[in-house]
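One chain of protein is taken out of this complex; the other chains stay put.
Letters A, B and C mark the chains as written, and numbering starts fresh at 1 in each.
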Amino acid sequence: MDEGFLKEQQVMESDLNSETSHKSSVDFLMDWFRRRSIFVLAYGTGCGAIEMPPTFTSRYDAERLGIRGAATPRQADVIIVSGYCSYKTLRRIIRTYEQMANPKYILALGSCTVNGGMYWDSYNTIKRLEDYLPVDMYVNGCMPRPESILEGFMALQKEIGDGKISSWQKYEDNYAFYRKNQEAVLGQTVAPAYDADWYLYDGGL
Amino acid sequence: MKWSIDISGTLSPLGILAAMMQKPNTIAYPAVKKETAVGYRGFHTNLLVDCIGCANCQDVCMNDAIDMIKTDKEYNVKNSSQCIPRIDYGRCCWCSLCTDVCPPDSLKLDEEYLGVTQYASDFLYMPKDK
Amino acid sequence: MIILDLALMLITAYFVGFIYYGLYRNITARFQRRIGPTIFQSFYDSIKFFGKKEAISHGWMFYLGPIIMATGAIMTLFFIPFFYQSESFSGLSGYGNLFLVLYLMLLGPLGNAMGVGVGGNPFGVMGVTRGLTRLFALELPFYIAVVAIMSISQSADIATIAGSQTTINAFAHPLLFIAALFSFVAMMGQSPFDVVGAPVEVYSGPASEFSGKFLSLLMSQSAIFSFAKLVLMVNLFLGGADGFFELLWKTFVLFLFVIAFGAIYGRFKTPQSVDFLIKVPTVIAIVGLIFATAWGN
Partner (left out) sequence: MFATIKNRFATTDIEVKREDLYKVVVQRDAIFELIFMLREQYDYQTLNAITCCDWIEEEHFAITYILTTSDRKQSFMVQTMIGREDAQIDSLTHTFEQAEIMERDLHEMYGIDFPGNQNLVELSLENWVHTPPLRREFDTLEFVNNNLSFREGRDGNMDVKKEMKRLRALKKAQKAAAKKAKEEASEVSDGN
């Protein structure tokens, strides 16, 4: 038995990785720009939001790495789920996530998003965020220090640069699964059904 | 809308221009590393020579984060259950109660704390033997 | 070869504008004692947004907003000559004068107002309302100053105005320059007149509903438009330019002044900024106009 984190690679991701081998030069360039520029939605969903101000202001200055805040979900690339997530917050996170433009990513901070954390027996918080939304990167800690958050962002940037992340695609493909889980905790009134092709039949282009 | 001319209020912000000449406050993280504060509660370590497998840590953990599992490594001869703790970092809140109740003081918190992964199932942690 | 000339003007304005915006972010970061992003950061952002997919649509009128805005910015740029003597980089300035430029500068914001209004985002509508209110206030002192400059130079042609300055207008007519500078800071959307796109108050205002390619277009037009306005100010008040080097340092000094101004001062509320612009710079401009016509030349 090894020490440290017990890695259990998931088989379901392996087919995504194989696609990167034949990506075009435009995709390569686009991934590079996406990696260099990350807009983070300014929405503190839990206690970990307190670690975000030092990350983005002059002490750790995430703007060095091209990471800056975005005021509206329309312009954001990343939503940070910072810690525990009550049902009430989850409803807002889902609606916000669905308003963001593809490609979009989720960064989950802290223990609570993984397996409930210290709210593991609470009647009003969800235990596993990945049941409801596709999470791209988990950061360890309770709460993670700004260095950890930056480390998470850098890992995310690396994955974006390699073109390996397509969690929004996963969300669209497995929407029935996510919707079922969302309705299980939030009831039928979760949100209008999310559809990736909204803009095609809503009088759009 | 009422307003009046405020000379000092207009001039005093000009002092900010001096900040241009000063050194930035920023810790440029990946290049410059900040030293971990003394007593910072990072990852767990467990000295197997001392661990007696008493499960006090498991009993005291309010988050139900600790599993006692059979080890295949060399353990303390006094380890009467032949079990050592494994910690679920999807539950742990680094309250440090487990290290406080550890009778032989083998379970400790290290200074390392950086852990980033794509998969939530990676968050089971086997304390390092040191 | 006017097509080539126009293309070169556009490319120059695009890249210089984006580098200026990168410098703006970097220098503002230095004021805040941070390290700040690279100077190409705004360019990266713009390209990244170009690669994003739209999440929702509000109909074609919504998309016309940024397009009209970009059209206004590019047309403004084409009618402003970069240099006062050179044949190249003069664009369409032979076919239109300062009046047309002043008109075209209004086109973008008005077109964008229609597009944002269709979107129905309350913050967008609020931002547009604030923006138009501010626009009407900042035009007053600017137009008075520009009219005075035109009457001094006896011409409405920008290249003639730029070339005819023996002492540059900023020193010859400082009151007019100061008045126009207040308007210019507001035009560039800098503090204390930046209430239009305040991120924490109205969630970036008119742009709050735009994403993807249209936000990229808005960013590009903003870069181009800023450069066009800088060149216009240099032509009107700083004696124009005779070559790229002169143009770049003059626009950069002006830009540096504007961003320093923006980094220092806090934000006015909309009525406060209107009140300030109508009272202080307008009075300065009128006094300057009287001085210029009575004792000028």
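The rule we apply is simple: contacts are C-beta pairs under 8 Å (C-beta built on N, C-alpha and C of every residue); 3 or more make two chains touch, one makes a residue touch a chain.
Remember, it's a predicted structure, so these values are computed and weren't measured experimentally.
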#### Entry: Omitted chain - touching chains that are shown
A, B
## Note on the structure
Only one of A:L41, A:I126 or A:I165 touches the unshown chain, namely A:I126
### Message
Tell me which of A:G48, A:G83, A:P103 or A:G116 is the one touching the absent chain.
### Response
A:G116
### Contacting the left-out chain in the complete assembly, out of B:A19, B:A55 or B:L114
B:A55
### Summary
Note that chain A touches the absent chain at residues 8, 87-88, 91, 114-116, 120-124, 126-128, 131, 184-187, 189
### Query
Which chain B residues touch the hidden chain?
53-55, 58, 67-70, 80-83, 86, 88, 90, 120-121, 123-124
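Here is the rule we go by: only the chains that are shown with their structure count from here on.
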#### Entry: Chain whose averaged C-alpha position falls nearest the assembly-wide average
A
### Query
At what distance in angstrom does the C-alpha mean of chain C lie from that of chain A?
37
## Note on the structure
CA centroids of chain A and chain B: separation to the nearest Å works out as 22
### Task
Name the residues of chain C that each touch 2 or more other chains.
29, 32-35
### Summary
Multi-chain touching residues of chain B, meaning two or more other chains, are 24-26, 28
### Task
Under the touch definition given earlier, write down the residues of chain A that touch chain C in their complex.
30, 33-34, 36-37, 39, 42, 57-58, 61, 63-64, 66, 68-72, 74-75, 77, 98-103, 198-199, 202-205
### Task
Show which residues of chain A lie in contact with chain B when the two form their complex.
1-10, 13, 58-61, 64, 108, 111, 113-118, 120, 128-130, 135-142, 144-148, 150-152, 154-155, 159
### Query
What residues of chain B sit close enough to touch chain A in their complex?
24-30, 33-34, 62-64, 71-73, 88-94, 113-129
